[in-house]
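With one protein chain withheld, the remaining protein chains of the complex are depicted in position.
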Amino acid sequence: MATQPAAPSRPTLRITPRRVLVHVLLSAGALLMLFPFYWMVSTSFKSLEEASQFPPTLWPSHWLPQNYVEAWNNAPFGRYLVNTLFVAVAQTISVIITGALAAYAFARMEFPGKNAIFLAFLGTMMIPLEVILVPNFIILKQLGWYNSYFALIVPWSANVFSIFLLRQFFLSIPRELYDAAEMDGCSRFGFLWRIALPMSKPALVTVSLLVFLGAWNSLLWPLIVTGSEDMRVLQVGLSAFQSDARVQYHLWMAAATFTLLPVVGLYLFAQRYFIESVAGSGVKG
Amino acid sequence: MARLVLNAVTKQFGAVTAVAGVSLEVADREFLVLVGPSGCGKTTLLRMIAGLEEPTAGDILIGDRRVNDVASRDRDVAVVFQNYALYPHMTVFDNMAFPLKMRHVDRPSIVRQVQEAADLLSIGHLLKRRPRELSGGERQRVALGRAIVRQPQVFLMDEPLSNLDAKLRVQTRTELVKLQRRLGATVVYVTHDQSEAMTMADRIAVLDHGVLQQVASPDTIYAHPANTFVGGFFGTPGMNFCAGRIVAGEGGRVFESALGRWLLPAALAAAVESGQEVVAGLRPEHLALATAADVTGRFEATVDLVETLGSEKLLHLSAGGETLVARVGPDTAVRNGASITCTADLSRLQLFDATTGDALC
Partner (left out) sequence: MLSAVRTRLARQGTSYLYLLPAFAVLLAFHFLPLLYAFYVSLFNWRIRQGPFLGLQNYADILTDPDFWDSLKVTFYFAAGVIPTTLVLSFLIAYALFRVTRGRAVYRLVYFLPYVTATVAVALVWRWIFHAQYGVLNWMLGFAGLPPQQWLLEPRGVVELALGAAGVAVPEWAAGPSLALVSIIIFTVWHGLGFAIVVMLAGLSNIPSELYDAAKVDGAGEWSLLRHVTIPMMSPTLFFVSVVSTIGAFQSFNSIYVMTDPAHGGPLGTTRNATMYIFLNFFEFTKLGYASAAAFILFLIIMGLTLFQMRVLGPRVHYQ
C-alpha cells in the first residue's frame, strides 16, 4: 500500500487569503495570551511612579532591576522557595513510590477483591477538595501535624490518577517478559525494580511533571494547613506579599516574575512532555 | 459513464517523485487495474484522479473535461476506500444517502436511489444499522453502495478487498466484476495483488517507482511482459530469469548461458544481434522433463526440492549456478536430489535486454 499523508492533504505552499487570515487571527490570539506576561515583565522594571502612571507606558523609561532585589527582600521568598521545592519533590517521590507499588499490584498480581478495590480507588477521584478540607484540617490538628511539612506532603503522597496511568503502562508490558524473568529466578519486586520501572520512563516523567506542577502551583491546601510565615509555600507567600506590599505594583510584578520563572523555564525545556502529560491527564481513551 | 485520460501526470513530494509522467487512457466502461508493489505510486495516482491530491504536472481529463482545477466534489467520481471510510455516527442508510444529500437531491429520490443500490448489493436489511455493527464484508458493500448511489462517471477503488479474509476476497472479486458489467461502469481499481489484477481487469496498468511499465490485457501482460519487472511481478511462481549472451552458431543465432546453448526460433533470432547481452525469461509451465523427442532447449539440472501441490508439482532446480522453478504434472516421478534433464519451450522464450530489462521482441 502506498503511504497516506497524516493530516488532510492540502497543497504544500499555497498562500491563499484564507490561510493568511487564519494565521492573522491565531497570531492575534497568541498575542493576547502573551500580553499579560509582557506587561508583567515590563512593569517589573519600572519605578513605582512610572508604574502608577496613567496613561501607562509600554516600555520602562528607566530600567530598575533592583526592584527584583527589593521584592525578594520584602518577604522571605527564599524560605518560600525552599519550602515549595521540598514539598514538591517529596510529593513527587512519594507519589511515584506509592503509585508504582499499587499500580504493579493491580497490573500483575491476583488477589481477592482486586476489582472492587480498584473501583474504590477510582472513586476517590470524584471527591472534591472543598468537602475534605474541613475534616482534614481537624484531623491534621489532632495529629499535631498542623503547620508542618507532614501536613503539606503526606495527604498528597498518593495520587489515583498516577496509579491509573502507571497501571496502564505496566499492563502493556508483555506477559512473557514477566514469565521469563520468573524463570530466571527474579522476584516480583525485583521485576518491578529492574525491569518494569526502567521501561516505564515516559509514564514516570508524565506523573512527575503533573505532581510537581500541582504541588508548585498549589494554593488552597497549603493556605488551610499552614499558619506561620516560615511554613508558607510560594503561592501562599506570594498572596500574602500581595496584600502586605499594598500598592507597590512594580514589586508585585517583580515577585510574580521570579516565582514564575522556574516553571516557565521547565515548561520551555520540556514542553512536549508537559503538554502531553497535562493533556493526557484529561483525555481518556 | 465516461472515459478517463491521464496525460503525463506527475506528482512530487519535495524531492521524492511519487508518480513520474504517467500517460494512460481508460475507455468508457473499461475495468482498468492499476497494479504494482507497495510504494509504487498507484494510490497517489488514484488520489489525483479523485482530486484529493494535486498533480505537480500533467493533465487529468474525465469525460473529455480537464479536471485539474476542479474540486473533488464536482468531478463526478466516486471512491471506495481501503478502510471503507464509513461515517461511524450514521446509519447505513444515511451513509449511502450522504452524497445525494450533499447534492440537494429531494428526499423521495434519495430513498428510492438508496433502496435500489442496497437491493443491488443485497444489503437492504442493513439500512438501519451502524457501521460498527457490521462485518468487514458488509461494510465493504456499504462503501460500494455509497459509491454506486451517485451514478458517477468513474469509480475509483483503492484496494477495497485487502481487508477481507482470503475466501471472501475471492468471492467478492467475481461479484465486483459482475457488478461493473451490469452498471456499465468505468472503473479504475488499485491493488498490489497481481492475481487480483489478472482475474479482474480488462486491461492492466503496471506501475513501479512511479513509472508506468506496461498497459495491456492480462493475456498480453502474462505472455509478453514489457520488461523483466513485469515478467517477474506476474505469475505464481514468478518467471524464471537467466542471464546470457547471443552468439552466432550453425543454423542461426544461439542463446548461450549457464544452462547451455539454445538455437533461437527465427522470430526471436531476428530481434537480437550477435554479441548482445540478454536475459532470458521462461515461465515455470514452459519447463518440462526432457523426452527423446525434444531437440532444443535442453539443460541439465539437479532437483533441490519437489513441492507436491496435488494438481501439479513444482520442481525447484539448480542448473549451472542458476535456480529455476519448473511446473510439471502431478504424476511426474522425480525425487529430491535427482539429476534430470529438462527442456525449455523455446517458442515461449522471452528475451530482455541485460542492461535495461526491456523486452526485445
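So that you can tell them apart, the chains are marked A and B in the order they are listed, and the count of residues begins at 1 in each.
Note that in this section a residue touches a chain if its C-beta (ideal position, glycine included) is under 8 Å from a C-beta of that chain, and two chains touch if they have at least 3 such contacts.
On a predicted model such as this, the values are computed, not experimentally measured, just so you know.
K.L.:
For a quick check of understanding: of A:115, A:228 or A:243, which residue touches the chain that isn't displayed?
P.N.:
That would be A:243, which touches the missing chain.
K.L.:
Of the residues listed, A:45, A:77, A:104 or A:178, which one is in contact with the missing chain?
P.N.:
Considering the complete complex, A:104 is the one touching the chain left out.
K.L.:
So one chain is hidden, and I want to know which residue out of A:77, A:178, A:191 or A:252 touches that hidden chain in the complete assembly.
P.N.:
A:252
K.L.:
Would you write out the residues of chain A that touch the absent chain, in ascending order?
P.N.:
Against the left-out chain, chain A lists 4-9, 19, 22-23, 25-26, 29-30, 32-34, 36-37, 39-40, 43, 51-56, 97-99, 101-102, 104-106, 109-112, 117, 120-121, 124, 126-139, 154-155, 157-158, 160, 163, 188, 213, 216-217, 219-220, 223-224, 234-235, 238-239, 242-243, 249, 252-253, 255-257, 259-260, 263-264, 267-268, 271, 274-275, 278-279, 282-284.
K.L.:
Contact with the hidden chain only, please: which chain B residues?
P.N.:
47, 50-52, 71-73, 77-79, 81, 83, 85-89, 98-99, 102-103, 132, 146, 150
Definition applied: only the chains that are shown with their structure count from here on.
K.L.:
Please compute the C-alpha centroid of chain A, do the same for chain B, then give the distance between them in whole Å.
P.N.:
That pair's centroid distance is 57 Å.
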